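Removed: one protein chain of the complex. Kept in place: all other protein chains.
For reference, chains read A and B in written order, and residue numbers begin at 1 within each chain.
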Amino acid sequence: MKKYAIILAAGKGTRMKTELPKCAYPLLKKPMIAYIVENLYKSTVIDELITVVGHKKQVIKDILNSRVSYAYQEEQLGTGHAVMMCKDQVTEPGYTIILPGDMPLIDELVIKEAIVYHEKAKNDLTVVSTNLADPSGYGRIIKKNNQLEAIIEEKDATDKQKEINEVNTGIYIVDNKLLFSSLDKISNDNAQNEYYLTDIVKIIKKDNYKISTYLLKKSFKAMGINDLYALSQAESILRHEINKKFMRSGVAMINPDTITIGDNVLIEENVTVSPNTYITGNSVIKKNAKVGPSTEIHNSKIGENVTVKHSLIYNSEVKANSTVGPFAHLRDGAVIGENNRIGNFVEIKKSSTGDFFKASHLAYVGDAEIGNDVNFGCGSITVNYDGRNKYKTQIGNDVFVGCNANLIAPIIIDDNSTIAAGSTLDKNVPKDTLAIARSYQVNKENYFKNGKRYKDKK
Amino acid sequence: MKKYAIILAAGKGTRMKTELPKCAYPLLKKPMIAYIVENLYKSTVIDELITVVGHKKQVIKDILNSRVSYAYQEEQLGTGHAVMMCKDQVTEPGYTIILPGDMPLIDELVIKEAIVYHEKAKNDLTVVSTNLADPSGYGRIIKKNNQLEAIIEEKDATDKQKEINEVNTGIYIVDNKLLFSSLDKISNDNAQNEYYLTDIVKIIKKDNYKISTYLLKKSFKAMGINDLYALSQAESILRHEINKKFMRSGVAMINPDTITIGDNVLIEENVTVSPNTYITGNSVIKKNAKVGPSTEIHNSKIGENVTVKHSLIYNSEVKANSTVGPFAHLRDGAVIGENNRIGNFVEIKKSSTGDFFKASHLAYVGDAEIGNDVNFGCGSITVNYDGRNKYKTQIGNDVFVGCNANLIAPIIIDDNSTIAAGSTLDKNVPKDTLAIARSYQVNKENYFKNGKRYKDKK
Partner (left out) sequence: MKKYAIILAAGKGTRMKTELPKCAYPLLKKPMIAYIVENLYKSTVIDELITVVGHKKQVIKDILNSRVSYAYQEEQLGTGHAVMMCKDQVTEPGYTIILPGDMPLIDELVIKEAIVYHEKAKNDLTVVSTNLADPSGYGRIIKKNNQLEAIIEEKDATDKQKEINEVNTGIYIVDNKLLFSSLDKISNDNAQNEYYLTDIVKIIKKDNYKISTYLLKKSFKAMGINDLYALSQAESILRHEINKKFMRSGVAMINPDTITIGDNVLIEENVTVSPNTYITGNSVIKKNAKVGPSTEIHNSKIGENVTVKHSLIYNSEVKANSTVGPFAHLRDGAVIGENNRIGNFVEIKKSSTGDFFKASHLAYVGDAEIGNDVNFGCGSITVNYDGRNKYKTQIGNDVFVGCNANLIAPIIIDDNSTIAAGSTLDKNVPKDTLAIARSYQVNKENYFKNGKRYKDKK
């Protein structure tokens, strides 16, 4: 017996009013469809995942890659039609869970529990339902003697039926053979000229197969995303769940409503996150770190005991016991050693630093490899670009770079050297060397004797 | 028939505990009174707007200018007295809508619907009422056979009357002639010695004119602002409405509770706004832009496909396909061309840049005109100030300014020139020129042979 999942991701999502196909739209920087697929994997109960793609299908495929196989729906002729497209791929006996691709809060628990229910009940078809305080717009679950009798769409419902709070979520678990035999019988004889997946319920019911509903208690998990406002509501739920999970596991958050953390971020114990902080991608924050306030970290690794504040760290790594910020930018490919101090108004890009590196203020380090115990003075710059190409800077150990120095790359500064403040260097510096390139100071005394030079006050 | 609006804006607002007169106090950087006036204009049903000013009247007049005419209330002797001050200006037959100036959430819909109701009902007086869960402190609407019988103030109400949830909002629509004839009859024979506008209701009622209430369903719209805490509550409602409107129209917002957007901002489709972002004034964000996180934009225009992060943009413009930030500051009067890159720790002030301008790090551009295809190296500065005056810098096309260069203005750098890194220039640079002003590098070898120069580690 084989268990399939079919994820419906062919739609455009007109009400999103954006260029991406709906299921590709990001929720905390991760596409909605990726949540479904990751949660199906986490549930560990599905053998094969099939995603039905259509509108801008390549966008969906670039997100999911080989994590799923694909069925194509060239024209969007309804959800029933979308599932039909999978017929050639669902070949083994067993059952299939069908999920809309715009329900990112359906987690592995829901999937597992619905499938356990389906198996225990020995159902041919399980409809996942939920109770909504305001059911308007949804298909109502009609029951008789507590048995599923029919699903009635809003437009076909009587006033009495409209009062029913139990609705169809659009998630089904159904026997594979039965699924496609019943799909063969549905028609598009309706206002939209679409083939509705829901229509299989009455067909299967008529043939006296075993059907029942699995009631999802936490109805917010079945929230379908139709516009960007709904997306923000799902995001709000997800954000609170993520933050709560971290706080319960030993992460302190100050004003957590202002802290936005993505679904794939890992944060260890005894970390403090300060207000207005935004952490996304595959970021990892190791224990005892202090992050924020007003900090953004994306796809980066923050080591133990590291402090980061008022900074942006992007695709970079900061090793243990270092401090970053305020107002520092680790741009892309920065690998910061242990016990570093990256201070204010410092940018580091595609560079690695050894231990005990300091760039405390107003410096730019780009395309550089830097050894241990190096001090990069205030205003110092790796001049890595000549208008045509980028060049590398190599700095050894125990080097002191004076303030406002320009190191014109390609350049090598060897161990135990010092660059005098205000120097612009275009030649290598051997070890143990003092390199200097500056003019002598001239004091023109009594130059301003008869008046104030600097007048602009008050 | 002429339709007047009278807006009551003479009060001080003692409980605000601030220096501004209450109605001038800003809500998302726009004065409360401006909301009322703009919404009256949007309703398109009013012929003439009169604002009653008194306390610090010039502040209100500076906000509204010629958008309204003014009546003066020298002494604040009550709302009835305030309206009396308009007598000479309300000369034509017709009716008048009277609005407190501290109800910024009264929108054009409320105004329109109340007026439509007044006309349809052929009323002489319409009292706008609303239902409050906690009506304490408000004048209760007493009805008999569903007809307005009286408005009873809290202090005069019986316990039974205090249970009534329908209250007077303080908004009235009333026949012009009747308004002033009834105002002539009210007295200040009360604890505060004030003339209360409410008192016209019983006078008009007694004379058997046609009176009824228009019930405002969304009672929050009639929220009056008495202190800064109430202001923050109105702001919260307004912010959520503004954000929801944008999300519904195709603007993605990540953690929208941390995003603060003013009432006059325009944002096009397919824009993403990241957390902790603050956009105010007459800002326009064109489609496909990405704004935030931790960004402030005021009175500025952000072009298509522009990216702005961790930055402040004030009274400036950024043209299409450019990127700004992180930690950039467009100070005032910056006009950034297309495909620019304004990187970290860069300030641009009163300057224009051509296309493909780059100032990627640690630069200051002030009072400059810059052509196309110019690169402004890291640490480069337009030296625009000598302690007395500011001077201009002019840079042509295809110019490369090396790192940490100082361009002492007034200065002209002509096309296709290069400034060597570390140079301080005080003369113009003709086209096709390499300009250089620096000392030769001297390497004093073996200078530190017998010990480490740089000792300060661990």
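Here is the rule we use: a contact is a pair of C-beta atoms (placed from the backbone, for glycine too) under 8 Å apart; a residue touches a chain by one contact, two chains touch by 3 or more.
Just so it is clear, the structure is predicted and the values come from calculations on it, not from any experiment.
Contact with the chain that does not appear here is found for just one residue of A:Leu109, A:Ala252 or A:Leu266, A:Ala252. Touch with the hidden chain on the side of chain B covers residues 16-19, 25-26, 28-29, 227-229, 231-232, 235-236, 239, 257-258, 260, 276, 278, 294, 296, 312, 327, 329, 331, 339, 345, 347, 356, 362, 364, 373-375, 379, 381, 383, 385-387, 398-400, 404, 406, 408, 416-418, 423-427, 429-430, 432-439, 453-456.
Not every partner is drawn; the one left out touches chain A at residues 243-244, 247-258, 269-270, 274-276, 288, 293-294, 309-310, 326-327, 343-345, 361-362, 375, 377-379, 385, 387-388, 400, 402-404, 418, 420-422, 438-449, 452-454, 456-458.
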